[in-house]
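The structure under discussion appears below in the form of structure tokens.
Every protein chain except one is present and positioned as in the full complex.
Then we have chain A:
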Amino acid sequence: MSGTAEPTRGAAPPAGGTDPRDRGGPAQPLLAVDGLVKHFASKGGLFGKGPVVRAVDGVDFAIAKGETLGVVGESGCGKSTTARLLMQINRPDRGDIVFDGELLGSRALDLKSYRRQVQMVFQDSYASLNPRLTVEESVAFGPRAHGLSGSAALARAHDLLRRVGLEPRRFGGRYPHEISGGQRQRVNIARALALEPRLLILDEAVSALDKSVEAQVLNLLADLKREFGLTYMFISHDLNVVRFMSDRVMVMYLGRIAEIGPADAILAAPRHPYTAALLASQPSTDPDARLDEAPLTGDPPNPINPPPGCRFHTRCRFAAEVCRTREPALDPVAPAHFAACHMAVPGSGHPDAPQLPMAA
């Protein structure tokens, strides 16, 4: 309800001046991921292992300091697995994670100091809290585990609870089941901030909340980002929310990146047919703009056996012969905008691809 806040777009430097932990300066990405792969062995029959689920199957991207990268895609596209790999909840099979110029696992950056700088908020606000700890104990737990004294950790917890809009004297002593879903998610955000991270991964963090509560939490996230100079990876299935929150958007399909680029460009003029279909599937609130035909038929295919060629060709209305045989690379289509679609690349062999300039 208050006045218009300062826009949160762009990789603006943190409000509090330069972060003493900053190493490479603003031009160096906070996080760079190279060749990330995670396959899970699915349960087989009585004998031996079953087929392999290719959850994340070769993903490269970077997140700039101070930016918000939105991640969208259907279930099974690998967006949550990517988040869990970044958080090292699951270890990747292959691929490098470079945080502010330093390789995770190298002598310069061990797991403990990395985890202090990267924190995550999950969709299920209840399951992510220990039901036997009070709210303030949950928030103070991390700082204490990282060496702060009990009273200092509690003081930090109270400070953070106040920042997320929960009066510590009223809420600090309550248990997770005694507060509402929106309040619990505020506690989870406070807890994630307790180690003063630089990157916050929000995995459908507002998806389970009622719309009016969601708005409150999104406002809070915008405030905290400015106040603490945070960088966000914002995973959601709601494209309107992602566009609103993000500077750039990454669209994933079956373990690969289909399209990545500036949020406004991608959502105003998507270059990958999958992005376009996702956008068109969002129900409009205009009764005169009801859909009569679903943009995509069928469910997302199973990542156990991704189709050859372009993984999307089985559901793509533009699929041509080349799409069935050759996998498109994630190629630039505009400044800072990449799409993995044969139609976007001149000379790909797709009938709708732009023509290559003819030699004179």
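FYI, a residue touches a chain if its C-beta (ideal position, glycine included) is under 8 Å from a C-beta of that chain, and two chains touch if they have at least 3 such contacts; residues count from 1.
Methods note: contacts and distances are computed from a predicted model.
**Q** The hidden chain: which UniProt name fits, "SusC/RagA family TonB-linked outer membrane protein", "Oligopeptide transport ATP-binding protein OppD", "Cytochrome c assembly protein" or "Glutamyl-tRNA reductase"?
**A** Result for the unshown chain: "Oligopeptide transport ATP-binding protein OppD".
**Q** Which candidate, A:S75, A:S106, A:S149 or A:N305, sits in contact with the chain we can't see?
**A** The one listed residue touching the chain not shown is A:S75.
**Q** Please identify which residue in A:A41, A:I89, A:A145 or A:A215 touches the non-displayed chain.
**A** Of the listed residues, the one touching the omitted chain is A:A215.
**Q** Thinking of the whole complex, not just what is shown, which of A:V241, A:I260, A:C310 or A:V345 touches the missing chain?
**A** A:V241
**Q** If you put the missing chain back, which residues of chain A would it touch?
**A** Those residues of chain A that touch the unshown chain are 1-9, 74-75, 180-182, 210-216, 218-219, 222, 237-241, 243-244, 263-264, 267, 277-278, 281-288, 290-300.
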